[in-house]
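Working notes for the structure below.
The complex appears here minus one protein chain, its other protein chains still in place.
The chains carry the letters A and B, assigned in the order they are written, with residues numbered from 1 in each.
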Amino acid sequence: MGFEISTTREFAAAHALRLYDGSLEPVHGHNWRVRATVASPGLDSIGVVMDFHELERLVRHIINPFHNRHLNDVPPFAEGSMNPSAENVAYYIGRQLALKLPAGVTLTRVEVWETSANRAAYVP
Amino acid sequence: MGFEISTTREFAAAHALRLYDGSLEPVHGHNWRVRATVASPGLDSIGVVMDFHELERLVRHIINPFHNRHLNDVPPFAEGSMNPSAENVAYYIGRQLALKLPAGVTLTRVEVWETSANRAAYVP
Partner (left out) sequence: MGFEISTTREFAAAHALRLYDGSLEPVHGHNWRVRATVASPGLDSIGVVMDFHELERLVRHIINPFHNRHLNDVPPFAEGSMNPSAENVAYYIGRQLALKLPAGVTLTRVEVWETSANRAAYVP
């Protein structure tokens, strides 16, 4: 039993995946949509998991460096060792966000949509 | 292994949370969106979890008293002991709905959106 809250934010960015044969996809872009979900077993003294605005602020802080950029040029993707796939974008956001959550609140899931049809999720 | 069905309904209502310092948020409103999900391990004789229309009817019956009201004035929030947060709205709807489900059908989750970006969920 428990409670979750989720917030959804967007950023616009280009990316190009390194494919199985070592070649690079053509550079293309998406309006990436990010939904972060956090949970707690109970509610705090005012009846919430945590402040929605604080969760929004934390997510925005993590994704702001991606907005209007080419992901292949931005950490943690710039070194080339981590492909800027939707899965890795979700993973990176999730790992960063988990470090900033209040005590008693845990990361449940980060979902990243490349398009309205295609979503990846990192589930810690 | 199992099956779920979900129905989504909306209501429009004002609310104001009692904050950590005892002060009250400014009264504001949302078009609240509620998605209730119920589950069963298998399907019944006609191949469904339960009738969608019956689930809709149950949810509508629970949320109708909130529509076009100030949640702080409506039970169970009127006494002031339970803040009308999205988390508590989800919890209240879930607890009421669980009492009315057919045999073999259990509540899985109630999600409540305050805005298109921000969602709370009660997971029994």
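Keep this in mind: contacts are C-beta pairs under 8 Å (C-beta built on N, C-alpha and C of every residue); 3 or more make two chains touch, one makes a residue touch a chain.
These numbers come from a predicted model, not from an experiment.
Visitor: Among B:Thr7, B:Asn72, B:Ser85 or B:Asn118, single out the residue that touches the unshown chain.
Guide: Going through B:Thr7, B:Asn72, B:Ser85 or B:Asn118 one by one, B:Thr7 is the residue touching the chain not shown.
Visitor: To test your reading of the contact rule: which positions on chain B touch the chain that is missing from view?
Guide: Considering the whole complex, chain B reaches the absent chain at 1-9, 39, 43, 45-49, 52, 56.
Visitor: List the residues of chain A that touch the chain left out of this view.
Guide: Within chain A, the residues that touch the unshown chain are 17-20, 82-83, 85-88, 90-91, 114, 116-124.
The rule is simple: only the chains that are shown with their structure count from here on.
Visitor: Degrees of rotation, nearest 5, to put the Cα trace of chain A on chain B?
Guide: Best-fit rotation on C-alpha atoms: 120 degrees.
Visitor: Report the inter-chain centroid distance for chain A and chain B in whole angstrom, where each centroid is the mean of the CA atoms.
Guide: Distance between chain centres, rounded to whole Å: 27 Å.
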